[in-house]
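Only one protein chain is missing; all other protein chains are in place.
Chain lettering (A, B, C and D) follows the sequence in which the chains are written, and residue indices restart at 1 in each chain.
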Amino acid sequence: MKYRALVTLAVVLACVLALELACALGWVARTVIIPPSEMVGSLSDILWSGEFNRAILLTLTNVMISVVISIAAGFVLGVAIHASDFLRRAVEPYLASYYAVPTFIFYPVFIVLFGVNSAAIIAIAVLLSIVAMITATMNGLDRIPTVLLRTARIMRLSPVKTALMIQLPAAAPYFFTGARLSVAYSFIGVIASEFILSGDGLGYAIAYAYNNFENRQMYGLMLLIVIAVTLVNMTLDRLDRRLQSRLRR
Amino acid sequence: MTVVAMASRDAPKAAAEPPAASLKGVTRHYRFPGGGKTLHALGPIDLDLRQGEFFSVVGPSGCGKSTLLDVLAGLSPPSDGTASFEGKPIAGVPDGIGVVFQEDASFPWLTVEANVAFGLKRAGIGQAEIDRRVDYAVGFMGLRDFRQSYPAQLSGGMRQRVCIARTLVLQPRLILLDEPFGALDQQTRLIMGDELLRLWRETKATVLLITHSLDEAAMLADRVGVMSARPGLFIDIIETGWPSDRDSRIVADPRFGEMTGRIWEKLRAETMKHMQTQGAGPR
Amino acid sequence: MTVVAMASRDAPKAAAEPPAASLKGVTRHYRFPGGGKTLHALGPIDLDLRQGEFFSVVGPSGCGKSTLLDVLAGLSPPSDGTASFEGKPIAGVPDGIGVVFQEDASFPWLTVEANVAFGLKRAGIGQAEIDRRVDYAVGFMGLRDFRQSYPAQLSGGMRQRVCIARTLVLQPRLILLDEPFGALDQQTRLIMGDELLRLWRETKATVLLITHSLDEAAMLADRVGVMSARPGLFIDIIETGWPSDRDSRIVADPRFGEMTGRIWEKLRAETMKHMQTQGAGPR
Amino acid sequence: MPSKTLPGEALRNVVPPIVLALVLILCWQGLHLATASGAISSPAATLARLVVLMGSGRFWLDVVETGTAFAWALVLSIVLGIGLGVVLALLRPVGEVMEPILVTFYSLPKVTLYPLVLLIFGLGMPAKVAFGIMHGLVPITLLTRNAITQLKPVYLRTAKVMRLSAFEVVRSVVLPAIIPELVAGIRIGFSLSLLGVLIGEMFASKRGLGFTAVNAMGLGDLDTIMAIGVFLALFAVLANGGLLSLERAIRHRSAGR
Partner (left out) sequence: VEISITQWGASLYGAPVAVAIEQGDFKKAGIDVTGVIGSGGGGTSVRNILASDVPYGEVATAAALAAARQGLPIVLIHSGTRTVAEASLVTMPNSEIKSLEDLVGKKVAITSPKSTSEMVFLMELAAKGIDASKIQRIASGGYTQGLTMLEQGAVSAAVLIEPLSILRKDRYRTVIAAKGLLPAMTTSVGITTRDFAKAKPEQLKALIAGRRMGVQAIYRAPEAASDMVAKQFNMDPGLAKVAMLNMIEPQMWSEGAFSMAELNRIGEGLKLVGEISALPDWGALIDRSFLPADLKADQ
């Protein structure tokens, strides 16, 4: 387990080194990609100067709000859809094809609804991430072994107690998987919207740097996002695995 | 005071005494979703479970054994006829009944200890009493070293013992077991059977055991009910006449072979009949 | 010409004849990934399988029965000692060996017919010959009405019969069966046992059957090998002395009870020993 | 074996989604009425716009442009994804090392990498296809690998006992065994590579639905935006519905217990 993680790390490092070398030898043009060492330098400049602190904070806040909304609403919707056979049959065909439609193009609609501020961005991110939570919630509830519900009946638990003491913990690992995906999609939603649509946040900062040929800054910011997402993802992944292993029978 | 002492009531009664549970003309039909067709799964069944007896049920797969257990546990109402427990008609799950299901029903998010204590906590019993009962049951089921383990860390047989312990601590007066050792190999089953007998002797509860294993049925029970293929009916109910301090060593007894032979004779025709129709099974 | 006729060779031989397969001082260690520790799973085993005999193996769970089968099938090499089949050392899977595994190995994406024909197609046998052999095997296994069905539409027992048929059509001279009826209830197992006996009598192949069921071992085999807890060793090999035209009715024979009693006696201590260590099992 | 679907059963599957669609359209109309000066186009106006669009040759040029990029992206995602998935599954250690990298890549906001893609591939079709593949390839690879690693070992042991060659094992056991998972993977890859292509078009392109949508956004032309949205949604739902029922049919047939 540990060993494998080390090998993975080594592979990543080897790729980075190869890129560094390719840049140093001039195999790739500096206008295309800058050496990783410079990306790191740029990143540390960005962090030290505090120039982007506001953008970073804004983006993180938006991601967090989106995560909270999509997890909470996704859970409630998932439970509701699970409870009704009709709703379920109604929703399933759409869930399957949901991601094919680029939510971004409805941005003008959202700014009409929510105004030109973070709310519209958050709405897009929520739209993107809530589906993962709904699906995971339904999946989790589906997979509660019926024998556990029968056991609850034998113990004469009330429906509320059954929900809290049996259904919730039994499906919790699946809920967590959904929550984890929601976090990933919230990141994607917020940063992509900023990149494409807004005049603010980290996504915009990258787009701006790109437009103004500030490759150094652009790659510094990209590195920041890659590192942040990787860290968050790895942490949640580890928790996720731990939870899932409990279910393994 | 131990669980045993608390649970113990009078010794097994003669047939004249009121039965622990009783089924009269019970049938069960399943309705298929959509179509109006129904499946006649069980009955009509007439059966009295005597106070404190060990009754086992064998029958071909799909003959309605689990359905019978559902009716007794109050999990599903009979389509026809009446079911009663301790003289009162069964509507909903009655108090005093414990069930161990065929599938592993241990809660994977709780430790062994917490699993066993789960029902007691719900019943609002004091902590000291809970501790005592859990302690006893965990020890009795040979799980003492695994109190803090989670089910995922146990073998299938140990998880099934957790479920038995969880049922046991509630001191049910009627214990229903649906093929509880299905996941185990035969040798381990026989040993678990010994533990079950010991348990039964100590608690004096009435036990109904559903099993696929003829040895198990013949070795453990006071009476063995042999069911026909679906719709399940009792085609024979055999009194074993074993002493109550029996254990798995009686498999070596020649009378034991005779007994299984007799049950097998009854079942053979039924199973053959059943196998010809089992192609496109319901699951 | 039927499968039977093609597969039939001379009648079972005396022990003096060269053995069908033979193990000499075979052991098997598993290496844990990462650490340098190894697990001694099996042996040392010395065993000669006589030409045409029906040999069954019982032993506590995890004692190395499947490991033994793997060595015989050439799926994994012994750590020590030598294994040979028909006089030649086993390296890789030898020709002429058929295996039926414990788990359901029918291919769910193929019909019954296509499943049975699978191995034949790969072996490059002509279509007419394939049709004939499949036809025979499907009929023999009682699957004629389900030729076009997919495994999902069959019961567990029927799927296992598909696997047996798929092995059978390749006309192996040594058939290895690893708990082939594990998924079935005991009644169905006994009936499947009858079919297995019929098959063995007709093909005259050498059969090694691993089973958890003492009845099955005692009823089917010419010799029963009883294994110890891990590392598995043969603690006893019992000659049953049954006639070759036996069937499941011998379970009613008093000598049968005696036989199972004797095996059970041997196994009881082993199983008890094993249960104490089975907590955090490898799977 | 496709089970005979009773008319009642078919209705039960078709009616609810349609009812939901109608409810959504009603909500949409409600929003239209509620927002000042109809800032959100009404369903009727959107439909009218869609009809006009579909009557214009230009629109179909866009569709063909997007469709071509999408087809390339999808085919390459599927072929490369399955190939890579098989390799990563069969070379177990390599797969285990690569998996976390792929998972992380999957959860990256890939638009941030768009500048890099443009810088490498230049503009137009190759960049769009590359962007589609960046979205679609990884899920297919991961699902394929997962399906193979979770394949029951007994299938491979059976193949071994029958003395099949490695190629034969992949061809006649591994691939048929994972077909249901493959279809599921393709379904997700389908959605994501379409998304990738459209996002790609939104940046730099002269044609394509993504470009037209972004153009309409610049002009604040909500009718067109909604019309394109509806068109894409219809396409996605229908195509996915087809794949979904294919997947169900396969799973139904081969649901190994």
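Here is the rule we go by: contacts are C-beta pairs under 8 Å (C-beta built on N, C-alpha and C of every residue); 3 or more make two chains touch, one makes a residue touch a chain.
Bear in mind the structure is a predicted one, so any value in this text is a computation, not a measurement.
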Residue, one of D:17, D:67 or D:124, that touches the chain absent here: D:124
Residue among D:15, D:51, D:64 or D:219 that touches the chain left out of view: D:219
Touching residues on chain D - with respect to the absent chain: 36-37, 39, 58, 115, 118-119, 121-124, 203-206, 211, 214-215, 217-220
In chain A, positions touching the absent partner: 31, 108, 111-112, 115-117, 197-200, 204, 208, 210-215
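The criterion applied here is as follows: only the chains that are shown with their structure count from here on.
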In chain C, residues with contacts to at least two other chains: 149, 153
For chain A, residues contacting two or more additional chains: none
Residue ranges of chain D touching chain A (in the complex, touch as defined): 12-13, 16-17, 19-20, 31, 35, 39-40, 93, 96-98, 100-101, 103-104, 106-116, 119-120, 187-188, 190-192, 194-195, 198-199, 202-203, 210, 213-214, 217, 220, 222, 225-226, 228-229, 232-233, 235-237, 239-241, 243-244
Complex interface listing, chain B residues touching chain A: 73, 75, 93, 95, 97-99, 101-105, 107-110, 118-119, 122, 150-152, 159, 170
Chain A - residues contacting chain B, complex: 145, 147-148, 150-151, 153-157, 161, 166, 169-170, 172, 245-249
